[in-house]
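As structure tokens, the structure follows; a few thoughts come after it.
With one protein chain removed, the remaining protein chains of the complex are shown where they sit.
Coming up: chain A.
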Amino acid sequence: APPPSGAAGRGAAAMGSLFRSEPMCLAQLFLQSGTAYECLSALGEKGLVQFRDLNQSVSTFQRKFVGEVKRCEELERILAYLVQEIRRADIPLPEGEASPPAPPLKQVLEMQEQLQKLEVELREVTKNKEKLRRNLLELIEYTHMLRVTKTFVRRNVEFEPTYEEFPPLENESLLDYSCMQRLGAKLGFVSGLIHQGKVEAFEKMLWRVCKGYTIVTYAELGEPLEDPETVSGWPAAGAHLQFPGAAVAEPMVPVSPLQGEVTKWCVFLVSFWGEQIGLKVKKICDCYHCHVYPYPCAAEERREIQEGLDARTQDLHTVLHKTEDYLRQVLCKAAESVYSRVVQVKKMKAIYHMLNMCSFDVTNKCLIAEVWCPEADLQALRRALEDGSVRAAAGASRPGACVSTLSSWRAPSTGPCCVQRVRWDRGCARPPRAAASSALTFAGVAVLASLQRFPGCFPRVERALLYGASLPLLRWQRESGATIPSFMNTIPTKETPPTLIRTNKFTEGFQNIVDAYGVGSYREVNPALFTIITFPFLFAVMFGDFGHGFVMFLFALLLVLNEDHPRLTQSQEIMRMFFNGRYILLLMGLFSVYTGLVYNDCFSKSVNLFGSGWNVSAMYSSSHAPAERDKMVLWNDSVVRRNRVLQLDPSVPGVFQGPYPLGIDPIWNLATNRLTFLNSFKMKMSVILGIIHMTFGVTLGIFNHLHFRKRFNIYLVSIPELLFMLCIFGYLIFMIVYKWLVYSAETSRAAPSILIEFINMFLFPASETSGLYRGQEHVQRLLLAVTALSVPVLFLGKPLFLLWLHNGRSCFGVSRTGYTLVRKDSEEEVSLLGSQDIEEGSSQAEDGCREVTSEEFNFGEILMTQVIHSIEYCLGCISNTASYLRLWALSLAHAQLSDVLWAMLMRVGLRVDTTYGVLLLLPVIALFAVLTVSILLTMEGLSAFLHAIRLHWVEFQNKFYVGAGTKFVPFSFRLLSSKLGGDDLV
């Protein structure tokens, strides 16, 4: 999906931060009925605001603009018909690049008339054509029938004498020969065509009903024919079932224009005796939908009919041809504009849908819409409204309506009286009279609208005053006929605004990962910013192989470099998934290269870039002075020959020359204890990374508390949480690092086990252990005490504090916070208010009190929530830390899998001797490449990806992220599908 709002091309002021969602404000738009359509059209092009439905209780068909929506649907129906006809005629439909703006109201009627006329004409021509074609098909069928029945006649003639055998079957008495004559006269024929599949049933029923008084002859028609009955122009839309996955139910769209169903047919001839039987035969023919044609008995008659048919067929062909040509001309002309029409109608419909969400003000002159708008876009919103008003005014060719905006008008709940500051955008030093009056007028409208919406915000006296002040203004306006331009003002609200985080093509993928867990609450810290680095990094820890990483990087780079290629942008399913995540893949590849270098793994082999730090020859006794030989266990020829496994001793001088500059020393690739060594390293690394990641999460929680002004949460929740984690697991990290640093090759045998030390920290063993450092016991006791103390604080701190706030400080405390909050909002006004300062303060206190009473204080609930949260956190610290061990497990699995692949394929391939080796090596390498890509890159990559996602969603984000917001969905034409024949909008 395209980004919710075009991030590119927006001014620097609108640049949003990825750290938090953007500040939103609720704004009321006062759209004058005449200009509302144009204003919304301008808004839709820019995609700035999200509309709120103010008529939720009103059902769809009772809304104000239902008529207009109906008209749009009518237009859509016609357009769909046109598109279908054009497609059927195989005329290319050009899809324009630029999307035309919504049609001005004046043009709509014109457009409708035009389209309706076109439709009527098209329908008529198509109907004619269908009729002609049906006639033609019938003639063809008749011709075929005549041709085939000719052979039947010959046979019938042969049967002629046998008629005499039948008369006794009739219940009439047959005395003389004349009866035979009469019988001959009654002999009748019915002939026609029938679907091949129905022949058998048809014959059976004929036999059952007529009890053998009929003779049926039939022959298959060699070529399949079109069924004239199925020639029709309009297969019902939606005539197929739309079950998910039921792709079989796709409608069969005829390929060539107006083609009937092509089936195999049988020609039949039924001969019968008697009127009654004849009627029955005809009924049965009707029942099986046979196409019955008159049957000529005599050969001459047959020839005549045949000739007539040929002539008529010729005529019909020419007429049909001409009709088709004309139809094509009409359609070609329509095809030119049909795309832009479709887009225009879609936009128009969207506008009316939005207008249906607006409410009307008292005077019915003006529509009031409530929208969420990013604060950064307010200026753009004002401009869009102006544009819309100007365009509407120009469209109505009225003398230039004075456009001015009423800015920074505050709704009355912040103060007893609204302060208006009218700014003259056109930079007039002295506003003209008309402008001034109109500005006053819409101030009046605004006041009245606010009165309607927030009746509770005004003390009664003031309400009366405001009515009194605004009504004369409105009356004056009505009399003078001045036009009101559309304008807006922001209103304070307690509702949670939607979350908008502007993304670009790079950050979009990462934001999607976070949003899949839950759209962030309004203004909370957005983990996507950190995910950009931590996600590929954690992935790479599990996918550490720079060969594989580089291949992944190249693949992603290819996608990124060709990102404008139409085949990629319109790709489907799996390819689309890769394409949308191309930047994630790119970073994942890069980081894998890095971790691969650290692990020194390239397709499971190590690379010796800088020269190993280990020296094997130093282990031989011959390379040491005789004095030293006794002190150390050294090798000589017999030792090397006899032992299968030899051990390098780093404490022997010269054997270990210092650490490898980057990552793991390649010599480990040869060691048998390589796994033990790497496991120890990777396990510790996983724990360290995990604890840092989680601590970071808890720290981000502090930013949330700071921003939402819940300072007490920092002291009562975040800090105990941090202490709990750091005193146990932070100390574990300390021990790991300490042991790494302090113990060297010489002292390694004396090094204590961290696991035992860590367990002893909780068990207080009676016997003294050696320990890592002096005074370790005391430090550990202290840490344990801090941990134990932080638990009750975590459990009870917040609920008790809130209880204390509620009981002891009652109104005072909350009203103060309320005051500061509002004060910040209304700083601008404060300077203007002057003498009313004191009054404001008192009303604030009142407001605060009302807030408290409205919010129910439930101690039990708060306590329960906090206890559950704390238990989850404390247990989570342990289980989540263990959960990070997946970093080690997956990286181990990856390394081992690639090792197996190498051992089973490449090693075998490389062992074959040189003469045939080349021949074998090629397929082996091919197989190796295929398996590497399919198993190691795709499957292993997917599994590491999923685990990385889990680590972010569960272990990291549950430390601070609520994710209970709703996404900001602006009213934007860009979100309409611009495809022809695509499904509906909204």
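Heads up, the rule we're going with is that a contact is a pair of C-beta atoms (placed from the backbone, for glycine too) under 8 Å apart; a residue touches a chain by one contact, two chains touch by 3 or more; residues count from 1.
We take it that contacts and distances are computed from a predicted model.
As stated in its UniProt record, the chain not included in the shown complex is "V-type proton ATPase subunit d 2", which appears among "Succinate dehydrogenase cytochrome b560 subunit, mitochondrial", "Large ribosomal subunit protein mL49", "V-type proton ATPase subunit d 2" or "NADH-ubiquinone oxidoreductase chain 6". From the options A:Leu105, A:Met205 or A:Ile754, the residue with contact to the unseen chain in the full assembly is A:Met205. For the options A:Glu113, A:Asp286 or A:Asp637, the residue in contact with the chain missing from this view is A:Asp286.
Per the touch definition above, the residue from A:Leu26, A:Val66, A:Met632 or A:Val954 contacting the chain not shown is A:Val66. Those residues of chain A that touch the chain absent from the view are 59-62, 66, 70, 73, 77, 198, 201, 204-205, 208-209, 234, 236-241, 243, 246, 249, 280, 283-284, 286-288, 984.
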